[in-house]
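Only one protein chain is missing; all other protein chains are in place.
And then chain A:
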Amino acid sequence: MRAVDFQPTEDQQHLRAGVRGLLAGRYGREALRASVDASAEAGAGVDRALWRELGEAGFFALRLPEAEGGVGLGLPEAVLVFEEAGRALVPGPLVATHLAAGVVPGAAAGTAVVTAFDLDGPLVAHLGDADAVLGAAAVPAGEPVRSVDPLTPLHRVAAVGDVSAYRDAGALLTAALQLGSALRTVELAVRYAGEREQFGQPIGAFQAVKHLCARMLVRAEVARTAVYAAAVTGDPGEVAAAKLLADEAAVLGARDCLQVHGGMGFTWEADVHLHLKRAWVRAEQWRTAAQAEELLAGELLGSAGSAGSAG
């Protein structure tokens, strides 16, 4: 008898493995560090060639119907793909360009770079590279500000547009990026804890270190099911929960990863800070913790009248 199977199907697993392979080849650690170095000299810019390659691989057109030249897949596939991008720390307005597929010419193919008014306030990411901004008729002028994340340039603009139509999908895909980063920081921490020795043994044999790592994994695994479930149901409450939990898994995961790395974790050379800074950026995008919690509270009160189904 067929029964609900929440685990990814074989096709979905293949898709994820394929994207992981593509990104490992095209945007591995060396490429990541090269873009960090380049950003120090010329300011961070979107790598147009990479963008087109992502477009060719179907990254942006993934959910566009086949009749419109897309891949015709759904949110469950999209979150698996974005999880991989988050793991690799691919820079650029991935979510906004994906959302713009079929809306802004060139977005689906990756020939256009599209950003969005996805921050709560007058800041916009990647404005300098953008061919279009979701929620605006034209690309507005902006004043550059110094960004905390070397790979996410920020501009201050005079007015922001309305992106509420994209909010749920944007929050969910951003949560998937956070999830990938959270899982990656667990791997980085575990690897370092197995290699680095102090007091004559790997630091991972110390329980204080073990427990940090275990809690990182627990947060990431809870976030993972929340993200996958929200992708399947599309329910706004589940999306808000997914964003809330994935933001936390990514931010706290990077923090704990930094702690496990000791002084090395505080260096520019280690990748840990790149995960943390990007996680901070994403936590401000589409739906903040406060907004997610208020939305959930509203749903809770609404459901309290009925029997409170667990779905």
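Some observations on this one:
As a working rule, a residue touches a chain if its C-beta (ideal position, glycine included) is under 8 Å from a C-beta of that chain, and two chains touch if they have at least 3 such contacts; residues count from 1.
In the analysis below, contacts and distances are computed from a predicted model.
Per its UniProt record, the hidden chain corresponds to "Alkylation response protein AidB-like acyl-CoA dehydrogenase" from the list "STAS domain-containing protein", "FAD-binding oxidoreductase", "Alkylation response protein AidB-like acyl-CoA dehydrogenase" or "Iron-sulfur cluster assembly scaffold protein". Interface note: of A:V157, A:L177, A:A240 or A:V272, the residue touching the hidden chain in the full complex is A:A240. The chain not displayed touches chain A at residues 1-9, 12, 76, 186, 190, 193-194, 201-202, 204-207, 209-211, 213-215, 217-218, 221-223, 225-226, 228-229, 231-233, 237-238, 240-242, 244-245, 290, 292-301, 303-305, 307-311.
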